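Removed from the display is one protein chain of the complex; every other protein chain stays in position.
The block that comes next holds subunit A.
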Amino acid sequence: VSSVNVDLQTDATLQVDISDALSERDKVKFTVHTKSTLPNFKQNEFSVVRQHEEFIWLHDSFVENEEYAGYIIPPAPPRPDFDASREKLQKLGEGEGSMTKEEFTKMKQELEAEYLAIFKKTVAMHEVFLCRVAAHPVLRKDLNFHVFLEYNQDLSVRGKNKREKMEDFFKNVVKSADGVLVAGVKDVDDFFEHEKTFLLEYHNRVKDASAKSDRMIRSHKSAADDINRIASTLYTLGTQDSTDVCKFFLKVSELFEKTRKIEARVAADEDLKLADLLKYYLRESQAAKDLLYRRGRALVDYENANKALDRARAKNKDVLQAETSQQVCCQKFEKISESAKQELIDFKTRRVAAFRKNLVELAELELKHAKGNLQLLQSCLGVLKGDT
């Protein structure tokens, strides 16, 4: 979603986007298009086709790379999920006999529009991931990233098998237990101490807000669907009625057809500007938390190394080894701390800018739609009142 791309400078040296996408059975094929003046690439402009698993592979390679421990790794795009939409289309097909041809066509059109919307969203989210990487001063130079962009064969990245998935699961369990441990250690540095407290709470709140906004938007969509059905029935009533009131029915049916489109758009815009924003910052705040965890881990290692060195000196055994180890830990910790600080400051800047942009656009769209609705309602009322 380009709305979260706010602060990414359009840098002529490396520009990445998804120029095309194809939906097949259960996979989506993205055409990743790159324009670059960097000498690393054979050409200045080129495209490759990638699937979701390859994006995940790239993301995981960043996470597993020790060199990048001090950076907020851009969150992986979520898996394309057309299951719900497909299910609805299937149910519609099954229920074809029970509704009129117009109703069926209408519903089919809507479901197709919904499918298309989900499709566009997933493309946007994959694109945002790539743009974030391309905009990051260090990550953009990553070799895997270049391979991802340029290598025009299948990367043969198979999805994780069961065992690997279990390993991941346990890693996460250990990590969160660990995370608690690490979080408990009070940081000497005020900045990081504050960030820790902030991020922990913020992440939970964003998660809650994201879930609640989803539910709110779903209700909105349901209400719009109801208005659709009401419009259809009013139309039938209007065509069947031989009295004066048929005009009313037909006019109101027409009105509701239009207002429900607007209501559907309101729900869609809220989805884009609010729900997607919250979802994205849920993922980013998790990535920021992960960074803090890594730093915390490095701090614990450093402190342990210090203790080990003290013990070694006291016993006068393996002192050199302990000293080297301690130095390594110290360097690692300081390196992470330095870049982490900047990353977290950037994160805040990006976040504030993205929220500002989206909240402003949300308000503007809500106003636009409400005014549109109002105008339709008042004009219809005018006609009907004139008639009585």
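By our rule, a residue touches a chain if its C-beta (ideal position, glycine included) is under 8 Å from a C-beta of that chain, and two chains touch if they have at least 3 such contacts; residues count from 1.
The rule we apply is simple: contacts and distances are computed from a predicted model.
K.L.:
Given the options "L-lactate dehydrogenase", "Sorting nexin-2", "Guanine nucleotide-binding protein subunit beta-5" or "Syntaxin-18", say which is the protein name UniProt records for the missing chain.
P.N.:
"Sorting nexin-2"
K.L.:
Please pick, from A:Thr13, A:Gln109 or A:Gln321, the residue that touches the omitted chain in the full complex.
P.N.:
Hidden-chain contact among the options goes to A:Gln109.
K.L.:
Can you work out which residue in A:Val48, A:Val123 or A:Ala312 touches the chain that's missing from view?
P.N.:
A:Val123
K.L.:
If the missing chain were put back, which residues of subunit A would it touch?
P.N.:
1-3, 15, 17-25, 33, 35, 82, 85-86, 89-90, 92-93, 109-110, 112-113, 115-117, 119-120, 123-124, 127, 194, 198, 201-202, 205-206, 208-209, 212-213, 215-216, 218-220, 222-223, 226-227, 229-230, 233-250, 252-255, 257-259, 261, 265, 268-269, 272-273, 348, 351-352, 355-356, 359-367, 370-371, 373-374, 377-378, 380-381, 384-385, 388
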